[in-house]
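A single protein chain has been removed from this complex, and every other one stays in its place.
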Amino acid sequence: MNGAAGGAAEPGELTLAGLRQRLVEFAAARRWEPYHTPKNLAAALSVEAGELLEIFQWLTPEQAAAVMSDPERAHRVRDEVADVLAYLVQFCTVVGVDPLEALAAKIERNEHRFPAPGAASDVNPDVG
Amino acid sequence: MNGAAGGAAEPGELTLAGLRQRLVEFAAARRWEPYHTPKNLAAALSVEAGELLEIFQWLTPEQAAAVMSDPERAHRVRDEVADVLAYLVQFCTVVGVDPLEALAAKIERNEHRFPAPGAASDVNPDVG
Amino acid sequence: MNGAAGGAAEPGELTLAGLRQRLVEFAAARRWEPYHTPKNLAAALSVEAGELLEIFQWLTPEQAAAVMSDPERAHRVRDEVADVLAYLVQFCTVVGVDPLEALAAKIERNEHRFPAPGAASDVNPDVG
Partner (left out) sequence: MNGAAGGAAEPGELTLAGLRQRLVEFAAARRWEPYHTPKNLAAALSVEAGELLEIFQWLTPEQAAAVMSDPERAHRVRDEVADVLAYLVQFCTVVGVDPLEALAAKIERNEHRFPAPGAASDVNPDVG
């Protein structure tokens, strides 16, 4: 799956494929692969998404909109975003899915499912 | 935030920055932006991560390892991966976080926190 | 653990202990116990909690407050509440925890942690 998560990257350029490679090496150096089963990684992804949500759970809409102007909250947001993305990429690596291709295919399906000048309903469907 | 999620991309190349742009246009064309608050998107991300986990919840380790050899399950996995990534990217867009930079910074912190030839413990920390 | 989840109940009375017994018999009659490991049930509980949250994810505060006046949403709410409680009770059964005792102990700890005339902060701690 060389380059599968972002095409051929320039050296030093920040790409999903490059980060995926660093995560693979990070886990291998620490012999963590046995823990990285699809089921465990899906659980860990869900746990981390919950930790991101936790930052917002008691915030008013106004406080939530200003979350990044609070340095401590901003740090937590970046940290949880990184954890969610890390586990998503690691999950995709072990099951052999290219997350960028999966998302591109889903956007195309949704462009047919939800024709463009559609009015917003009160329930927003998957991938808006 | 030009190019913030993956550097300058070639036209037609599949990058996180390119998909982010398509998601922004998709939501704008349907006037879904008012729903896309940080709190709502964090909730939606968590819900979708739960749907990915749901595929695995009753599977044995062997069944989970072979998840992609079942076409129906493989489709659901790709679909939920796409939803998680879509909401993560949309969340990052509204709070102004670059997910690739956040992950790169986290990997660097973890390389110090968990020095490389460390023995695997039975609790695997964040970002393995 | 006779009566562990709610004391001695009158016949026909609706108690957590009585429902727990029905769940035990339900799973046994269908030979589902092998699937009901602590890890699987914790995952299922988390998945169902996500499905409850899904009902609310795009709702405004006003719509969320009126959720039970929409019959279809009201049915979904009751259904997801039942699923969350079912998996919580089943989880507690397999690990041997009495959920009512656990909650009573936690309330007592919190009465010390958060002395009563405390001002509400903008982050609401566990069990409020």
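Couple of notes before you dig in:
The letters A, B and C name the chains in turn, as written, and every chain counts its residues from 1.
Here is the rule we go by: a contact is a pair of C-beta atoms (placed from the backbone, for glycine too) under 8 Å apart; a residue touches a chain by one contact, two chains touch by 3 or more.
Because the structure is a prediction, the values reported are computed rather than measured.
In the complete assembly, the contact with the undisplayed chain comes from B:Leu59, out of B:Val24, B:Leu59, B:Ala74 or B:Ile107.
In the full complex, chain C touches the omitted chain through residues 6-7, 10, 13-16, 19, 22-23, 26-27, 29-32, 34-39, 42-46, 48-50, 52-53, 55-56, 59, 61, 64-65, 67-68, 77-79, 81-92, 95-97, 99-107, 110-111, 114, 116-120, 124, 126-128. By the touch criterion stated above, the residues of chain A touching the omitted chain are 35, 40, 43-44, 46-47, 49-51, 53-54, 56-58.
Here is the rule we use: only the chains that are shown with their structure count from here on.
Where chain A touches chain B, over half of the residue numbers in use are shared by the two copies, so each contributes mostly the same positions.
Computed centre separation for the pair chain A/chain C is 29 angstrom, with centres defined by C-alpha atoms.
Chain A and chain B have Cα centroids separated by 1 Å.
Each of residues 35, 43-44, 46, 49-50, 53, 56 in chain B touches at least two other chains.
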